[in-house]
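Below: one structure in structure tokens.
Only one protein chain is missing; all other protein chains are in place.
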Amino acid sequence: MKPRATKQEIQHVIERIEEFGYKVHSIEGEERVVIGVVGVGDVTACLESVEAMPQVEKAVRISAPYKFVSREFRPGKTQVVVDGVEIGGDEFVVMAGPCSVENEKQILHAAEEVARAGARLLRGGAFKPRTSPYDFQGLEEEGLKLLARAREATGLGIVTEVMSDRDVDLIAEYADLLQVGARNMQNFALLKTLGRCGKPVLLKRGLSSTIKELLMSAEYVVAHGNPNVILCERGIRTFETATRNTCDLAGVAALAELTHLPLIVDPSHATGKRSLVPAVSRAAVAIGADGLLVEAHPCPEKAVSDGAQSLDLRQFATMMRELQPWITLWKQMRVTETAAAV
Amino acid sequence: MKPRATKQEIQHVIERIEEFGYKVHSIEGEERVVIGVVGVGDVTACLESVEAMPQVEKAVRISAPYKFVSREFRPGKTQVVVDGVEIGGDEFVVMAGPCSVENEKQILHAAEEVARAGARLLRGGAFKPRTSPYDFQGLEEEGLKLLARAREATGLGIVTEVMSDRDVDLIAEYADLLQVGARNMQNFALLKTLGRCGKPVLLKRGLSSTIKELLMSAEYVVAHGNPNVILCERGIRTFETATRNTCDLAGVAALAELTHLPLIVDPSHATGKRSLVPAVSRAAVAIGADGLLVEAHPCPEKAVSDGAQSLDLRQFATMMRELQPWITLWKQMRVTETAAAV
Amino acid sequence: MKPRATKQEIQHVIERIEEFGYKVHSIEGEERVVIGVVGVGDVTACLESVEAMPQVEKAVRISAPYKFVSREFRPGKTQVVVDGVEIGGDEFVVMAGPCSVENEKQILHAAEEVARAGARLLRGGAFKPRTSPYDFQGLEEEGLKLLARAREATGLGIVTEVMSDRDVDLIAEYADLLQVGARNMQNFALLKTLGRCGKPVLLKRGLSSTIKELLMSAEYVVAHGNPNVILCERGIRTFETATRNTCDLAGVAALAELTHLPLIVDPSHATGKRSLVPAVSRAAVAIGADGLLVEAHPCPEKAVSDGAQSLDLRQFATMMRELQPWITLWKQMRVTETAAAV
Partner (left out) sequence: MKPRATKQEIQHVIERIEEFGYKVHSIEGEERVVIGVVGVGDVTACLESVEAMPQVEKAVRISAPYKFVSREFRPGKTQVVVDGVEIGGDEFVVMAGPCSVENEKQILHAAEEVARAGARLLRGGAFKPRTSPYDFQGLEEEGLKLLARAREATGLGIVTEVMSDRDVDLIAEYADLLQVGARNMQNFALLKTLGRCGKPVLLKRGLSSTIKELLMSAEYVVAHGNPNVILCERGIRTFETATRNTCDLAGVAALAELTHLPLIVDPSHATGKRSLVPAVSRAAVAIGADGLLVEAHPCPEKAVSDGAQSLDLRQFATMMRELQPWITLWKQMRVTETAAAV
């Protein structure tokens, strides 16, 4: 639609499209409204009819298998706002915290220290996907309550994982950003439910999922009604065993050409090794990611899960301090890009 | 327990173990009952105490991360019975049918023809996991009803996919064997629910899941109460693109050394190419698999999904006929193995 | 050319093609001569001109990046004869022996026993590609002499590896079949030299080479003058670690659709595990391979290399005996195929 189209004009266009048998999904940008159309029907007739309507700026046929998440659909970057923190904008956002919520003391201590070091959101798992049925499966709702307490104490919004469509409502009550783990990236029942949950979604790339499949999974969430999706590179599975996974940082740059969604990197899962986290974090800044998801734990060697890849809180603070000059360059680059895009 | 242990004696042993703080899970074999124990506690004391009880044959500590599904737990092969058909026994069992249930005529025609050609179970998808939100998602409950009608008409038990823990009860009403797709192999919420569903489970290996992870996922189902799990090799994701996936047939032989669960091969997804299905099926027989899961469709070029890898019904019948001499050798081999194991 | 074209007629056609600026390469089959043409020029004019010549049966444009090795170039199967043994014909050919030639007693003992068990060629490494510079690098020429002695004693032709274009002449003096190892599949200097060596070549698929790349490497050898190339599947590198490599048996079936060259399987390197060799060998028979390359050693636990995947000589004999009924089915299948192709 043209920049100053009224709600009534927009509604009129939507009705016309629906007469052709298509489903309609509109995204409100800052300047204008974009109406996405999916389904099977007489495309040419529909395009012509719509383009003839007043206040319609342009009607374009998009052929990529993903539509709403593509750069063709929205050339600029999307900003997803999580509890007041904007991701995909002018700030490089670090989310940090322990792999699992273990007890009140642990999560509060971690929250306070990561906040002090500059993290803007708190991560912590209450429902844990574990390869073995005999491993710690998370504190579940009790864990969510502890996260809520940490939010009260520190003001940090909460990022936590949801593993089943059955749990979406419960977790959405507590969390500010619902994380889909790598193993659930193609859990389509979950993705559809998240499309209707009203909270932003952090979608991690599957261990062996292509960039295209990641975008298709994001498309599921958006096409089912939720445009607030953040993508996360966390390493893919390859033959290499020196690192836990292979961090596809070039893939982040490739994604940035294909999608307007915010992109973050999880250097902890990507490497599985604490000592590599700072270097990969620097590289994520340099490649142009929008933020980081980092594991930090008061006492990694006592963590119930993923201790080897967690920084301790002092190491996290050191890393944040050393990242600053790189983030300063990142900001200059971001400003230049945004200016160029206008 | 010893072969002739009574229910009371078994119950007595279980109670003793539980006093040590462990969780207990018993599997009833044909000759004897095996009691699996998981948890954290004083292992040595528990072992000694139990071994001292009457009717206890042996108490063994198993160290593999999977227990119930391991050869150490049960040296012989498990037979899973699906609607009267035994898988993992002396018969090589072929399950066949279309990728998706499309309409009554299609599924009835397919069912009749695959039955005539020698298939023992009917496969057909009602809930479809599709990479794109815009692709056909299956007829859902309507599809289940059509499958039930096909069972009435042909007597073939039904194999169909379940994608969410929310759907387990519904699908278990209709299906004889609940299939977990490759993308859900580590959907732990689903696996736990299937542990309590009372119907056998067909667990497909994930695209990038190791053999050990496949066994751990099977362990989830068994440890949550359901010993009737069949594993399915359907190809893994590699760099090679000449075939849709890379069929890890040697992995089936490796699995057979590690687990007592029945093992089947899906040559259709493994190759993605109709012309390769007969050769891979022969190889699956030769490698010692317990059966096949094959896509066969009345008219593959009109299939709503996976047409390129579906045999038509005539091709399926030809393949089944040509497989017979190989299956005859398989039976001789199986008899020799079983005799050697006794 | 037509079946009864004379040498003079053939030469005449070749000259005409060369006038168009193309390079010519002719392959003499049993019934007729096929002339392959590569290069850049006026294709249409050349095709028309040639087709108009007497004794030319057909002029076809082939577009695949590989030409001489493709099924389009030669629809039937090629038979490569190694020291009197035909591979790619009506016999399933097993090549066996130790990974490395270690001493006279070892190689003679191995040769006698594998011959007795039914192997038709003897494998043994004199020049060894080793990941570490500190591992045994082979007996080099001394090893070749020991292999020659084993050939005298048993009549078995010799298969051995060549690692550098510098060694081709030396090794071609002793060996009947020159093996290119997986790590050298794209050593193009070596491939070109083998194109001129006058002895058949066994080309192993690279650890991460696609089927298309394997065919391109074979094309190098053939295009440089040597049509006697046998391809070998020996497992590819994937994320799975339960087996040393992932044996792409379906890839063998895919190759058989694309090329007329003989195809063999190396179950020892493909699995890295002795106990899996018999099952994978059966599957190779069933998939339709033309033979096997198997490691067998008098005393695997004392082998200087690859002991874990070597059968001992008794195990090899047992496997050969148990393979017989499967090979009988293979022969029936081969006869039917050959009849169908005529």
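Observations, loosely collected:
So that you can tell them apart, the chains are marked A, B and C in the order they are listed, and the count of residues begins at 1 in each.
Everything below uses one rule, namely that contacts are C-beta pairs under 8 Å (C-beta built on N, C-alpha and C of every residue); 3 or more make two chains touch, one makes a residue touch a chain.
Since the model is a prediction, treat every value here as computed from it, not as a measurement.
Here one chain is not drawn; of C:174, C:220, C:316 or C:330, the residue touching it is C:220. In the complete complex, the hidden chain is touched by one of B:151, B:205 or B:237, namely B:237. Residue C:129 is the one among C:129, C:307 or C:325 that touches the chain missing from this view.
Contact with the omitted chain, checked across A:108, A:148 or A:283, is made by A:283. On the side of subunit C, touch with the chain left out of the figure occurs at residues 38-39, 65-66, 129-134, 137, 163-167, 183-184, 186-190, 192, 206-208, 213, 216, 219-220, 223-224, 237. Within the entire complex, the positions of subunit A that touch the omitted partner chain are 208, 210-212, 235-236, 238-243, 246-251, 253-254, 256-257, 267, 270-271, 273, 275-276, 279-280, 282-288, 325-326, 329, 332. Subunit B meets the missing chain through residues 208, 237-239, 241.
To be clear about the criterion, only the chains that are shown with their structure count from here on.
Subunit B maps onto subunit C through a rotation of 180 degrees [Cα fit, steps of 5, range 0 to 180]. In terms of their C-alpha centroids, the spacing between subunit A and subunit C amounts to 50 Å. Looking at subunit A, one finds that residues 208, 237 touch two or more other chains.
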